[in-house]
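Omission of a single protein chain aside, the complex is shown with its protein chains in their original locations.
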Amino acid sequence: MSHAPDSYYVPHGSHWPIVGSIGLLFLMLGVSTWLNGADAGFWVMMAGVGIMVIMLAGWFGTVINESVHGLYNAQVDKSFRMGMFWFIFSEVMFFAAFFGALFYARNMSVPWLGGDSNNFFTNLLLWEGYESTWPTNGPGEVGGDYEVMGPFGLPLINTAILLTSSVTVTIAHHALISGKRAILGTFLALTAILGFIFVYMQAVEYIEAYEHMNLKLTSGIYGSTFFMLTGFHGMHVTIGAIMLTIIWLRVVKGHFTPDKHFAFEAVAWYWHFVDVVWVGLYVFVYWM
Amino acid sequence: MTTAVADAHEHHGPEKGIKRWLFTTNHKDIGTMYLIFSLIMFFAGGAMALVIRSELMTPGLQFVHPEFFNQMTTMHALIMVFGAVMPAFVGLANWMIPMMIGAPDMALPRMNNWSFWILPVAFGILLSTLLMPGGAPASGWTMYPPIVLQTGVAFPFLIFSILLMGLSSIMGAINIIVTILNMRAPDMWLLKMPMFVWTWLITAYLLIAVMPVFAGAVTMLLTDQFFGTSFFLAAGGGDPVMFQHIFWFFGHPEVYIMILPAFGVVSEIIPTFSRKPLFGHDSMVYAASSIAFLSFIVWAHHMFTVGMPLSGQMFFMFATMLIAVPTGVKVFNWIATMWRGAMTFETPMLFSLGFVFLFTIGGFSGVMLAIAPADIQYHDSYFVVAHFHYVLVPGSIFALMAGAYYWLPKWTGHMYNETAGKLHFWMSTIFVNLTFFPMHFLGLAGMPRRIPDYSTQFADFNWMASVGAIGFGLSQLIFVYVLLTSKKGEKATDRVWEAPRGLEWTVPSPAPYHTFDTPPVKRVSEEAFE
Partner (left out) sequence: MTVINLMLQKSFLSLLGLIFASAANADWALNMPRGITELSAETYDLHMMVFWWCVAIGVVVFGAMIISLFMHRKSRGAKPATFSHSTSAEVIWTIIPCIILLVMAVPAAETMIRLEDSRDPDVSIVITGYQWKWHYKYQDEGVEFYSSLALPSVKARFKESGVDPFSVENYLLEVDRPLVVPKGRKVRLLMTSNDVIHSWWVPDLAIKKDAIPGIINEVWFRATETGTFRGQCAELCGKDHGYMPIVVEVVEPDAYQAWVDTRHAGGAQVAQMEN
């Protein structure tokens, strides 16, 4: 099956999507039954995870293989790039929902509970004596006393780590473009390592929060927004770091050329996106 | 038509048997699956609507318990919105967009397959909740907390099925955007694109922007329920109303997601049967973009009774009213397209005309709802139910029917049964009005929505609406008949209609499995757009 390089490559049938759907079915049924209290659900969920991993490996493997064999022309490449761009945009909007919740809580619901705007009676009749502040676990003091996670120490170090990693990935990119494979490999590896260090540090931070500060997911709206925002971000860093590792392996195998390296760029974009989200987090969750 | 099936050695035809459908990466196969799936869902959701209408036919409880009634309302809406209307438009997009812009296929064919095959999983999970202890979700399709947190076993299944629907929609939308932006024939510049492609481009953008927000909202429900977060709990500093803001930030664009492609479809059909080019193509594009932009800043018009500060109510009232302007531009442009044309009234045209009439009526009630002080009376009454069924049923559904009749000969290669089609249209139009027009009166007279039983003063109009609903439902069987006999008609020509515009009419009927191998450079300017 030879394709002229100027024709758009349209694959003929693939079983990976349907495998993915079956994986999702197991995953979702599993999580749901597990959350409903059936332990068996956990194993169904893990089966789903397993299928998904196989699917992702197989699917991406196929794509990489096709790419290596030169089936993709420039237009296909552009489709991938655009696809990645819009995928990242959708991720931005996902985070926007949680940032929105944070802003709403800080600027609306918490002040209202304290009697602001047209909510004088909300405060007087239901939550008398509650004064709005931020951070807060609400007038019901849900989750009990807690300490606030300050902007210095661990979070600051983590900020430095992520910012550095953004630089290293850019250096790697430049190295790739100018054909300096050694620098490319080193800095890419460095980026991934920084990513994993970040995740490790965040785990340390969470343990500290849970064990010593009584700051938990259940600590009212502060705990909710803090852990959901940083948690989803951490999840994305983890995924990003894994992807960086895979890209690094591909670099080691000699993939990518100075003018064709979509996968590398996609992961780099993703990494910058994760970085930008962190800056937002650092400012609005830790700092202000 | 030689461009169409050049180099046969490169292309296998479709695979045989079930594998063709499970593994396919062909935009036509996937489009067909979307369309069939959505038709099945339309009947499932319609069957639930019939349960609702049967129960409401006369006062007193006859058939179901209140719990089950609420489950029917919830499932009816979720299935119609996410299972019927949205996938149907994605199906049309899959079939038509590559053909309309001269692309060999969708940009990301494997992902296209996945977008579809997630849907049966999502709706399988959702429908299975009907059999669970405690039944299906019963908190309305809006899923407001705290009531939604009282859902039993079905709760996590609800959340995850919605996440899956969101995943499918996002991937579908990414595919459509990328196809439109990257796969156009060389001299099809953006402002030359057919209206259907344009409206889908904007719709896809809306989808990518709001589906993730919806996913975030239901994720917060999940964590509030199972992991003790306080997003929607006042005691913890959150607010139940916060969910409504996030939901409607998604929900309002969502209703335009269901209508913009409909605008696109009728903008294709009216020029064809008026034998005149679409009036004001570019201003139609700007109007659709303005609608999309405004749709992001009007969401709280669904929340005029939650106790927002005055300034908020004012803002959302004015912004909402503004939407009438670009929508009006569309309506006027359609009429200007018909004006001094030479119209004929084949089934697709009839459905499009029905669309323009009845959607406008729904739009008018929308503007009434936008008037905040008056909305305080209308809100959560049958007036709202009347409004949104007018824009959704003779709106979206009629446009879908119009599109199906319009392109059916291109898909099957045969003309459908025109008599049956006309009958389908007239029956649908009569009954849809009989069903939903009286609901305006019910709402104004004070009947709340989402109730299984009502005071006797509402009896007559409810009876009428129920009769209408049964009639409307039966009329849809005519459509099934048309589909089943769709290959029996005479052979369709390539152009099918007398004066259609667009690349899809330059390929054979039925359209070959692979339409364009080499982009149809010349055709764009010479044949379709001269």
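First chain written, first letter: the chains are A and B, and each begins at residue 1.
One rule holds in what follows: a contact is a pair of C-beta atoms (placed from the backbone, for glycine too) under 8 Å apart; a residue touches a chain by one contact, two chains touch by 3 or more.
Predicted model, so just to flag it, every value in this text is computed and none were measured.
Residue-wise, the contact with the chain that is not shown comes from B:Asn70, picked out of B:Thr25, B:Asn70, B:Asn94 or B:Thr129.
In the complete complex, the residue from B:Phe43, B:Tyr144 or B:Phe226 that touches the missing chain is B:Tyr144.
Considering the complete assembly, chain A touches the hidden chain via residues 112-113, 118-119, 121-122, 125-127. Seen across the whole complex, the unshown chain contacts chain B at 59-67, 70, 138-140, 144, 146-147, 150, 233-235, 239-241, 274-283, 305-307, 310, 313-314, 317-318, 321-322, 324-325, 328-329, 331-333, 335-336, 338-345, 353, 356-357, 360-361, 364-365, 367-368, 371-374, 376-377, 379-381, 418-419, 422-423, 426-427, 430, 434, 441, 444-446, 448, 450-457, 459-461, 464.
Basically, only the chains that are shown with their structure count from here on.
Per-chain CA centroids place chain A at a distance of 31 Å from chain B.
Of all the residues in chain A, the ones that touch chain B in their complex are 1, 3, 7-8, 10-18, 20-22, 24-25, 28-29, 31-32, 35-36, 59, 75, 78-80, 82-83, 86-87, 89-91, 93-98, 100-101, 104-105, 108-110, 112-113, 117-118, 126-127, 136-140, 142-143, 216-218, 220-225, 227-228. Residues 10, 12, 15, 19-20, 22-25, 103-105, 107-111, 113-114, 117-118, 120-121, 124-125, 153, 156-157, 160-161, 163-164, 167, 170, 173-175, 177-178, 181-183, 208-213, 215-217, 220, 222-223, 226-231, 233-239, 241-242, 245-246, 249, 307, 309-310, 514, 517-518 of chain B touch chain A in their complex.
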